[in-house]
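Below: the structure, in structure tokens.
Shown here: the complex without one of its protein chains, the others still in place.
This part shows chain A:
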């Protein structure tokens, strides 16, 4: 079961309640309708789900407490009829407001509810409980509301949705499913409706906007394909460049070695002191090596061996060498707006080892020897 109440009815109930200097109660008027959802899954077996939706259109506050029941909680049908009059058939529930109490049905409320269910002939009568909690210094006041279905097992609670009561910057602004029963409103809509709605009853602007949206999406998908292509080409070129650089380095190293050997050979003929020369000759390859390898302070972006794009995707060379497959929109995920159900939510923070250690440390109890302290006179 689901329940919804329009924003204005809800605020009206709150207004009446908050202005009363004691507990407050009244009746909820509305409708109950059945919604059927047919879902089709991969197995092609369609399943239908029936949902009962309670819609609260209006409310009828009671002028005072104990207006339709006595001290023992026994209902007085006459008084009830004089309060409800011809609205009696629209009653789908009742509500109570009490400050600073628990969100639980009280003794008297349960007794009254049982009798109301029988008297009004509504088997699934709902009970809306408002509770107003204030902090001791009156700085924070919270209005809490719970919708009960007391005639079901364990006093089931139902979620009460109030359309557009929430963070509308991240959600769509919804049209209330609770109809506005005002006569004036219906008249105006009838007069001016044709300017905005097409023959199917859908707003004209919506169709146009959706077309624009689709066109944009197609363009974005196409661009994604192009980007992928160019990335692959760039990567191939980068690889070639790296290979060439290595070759150059090798060649330089070889020529340098050759020169050294020639120098050494010449020196050996003129100056027979090999010890002095062994040191520099040993040192020089080292210095040469240090000259060629990139030093630590170099930024990683300029290092000659960046990870290739192909390594990130897969180790298969055939992907690179073969002609790249036609990029289709199916390969890439369709971008989703932030706040929509498909958008990934950020993971929990601070679940690193630090937290685990902290927990571990505290879970090692220091076993204080529970020596009973003897009690002595």
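We take it that a contact is a pair of C-beta atoms (placed from the backbone, for glycine too) under 8 Å apart; a residue touches a chain by one contact, two chains touch by 3 or more; residues count from 1.
Please note the rule applied: contacts and distances are computed from a predicted model.
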item	value
Chain not present in the shown complex, as UniProt names it (candidates "Actin-related protein 6", "BRISC and BRCA1-A complex member 2", "AP complex subunit sigma" or "Trafficking protein particle complex subunit 6B")	"BRISC and BRCA1-A complex member 2"
Contact with the hidden chain (one of A:104, A:159, A:182 or A:214)	A:104
Contact set of chain A toward the excluded chain (per top definition)	18, 21-23, 65-66, 71-74, 98-102, 104-111, 134, 138, 141, 155, 375
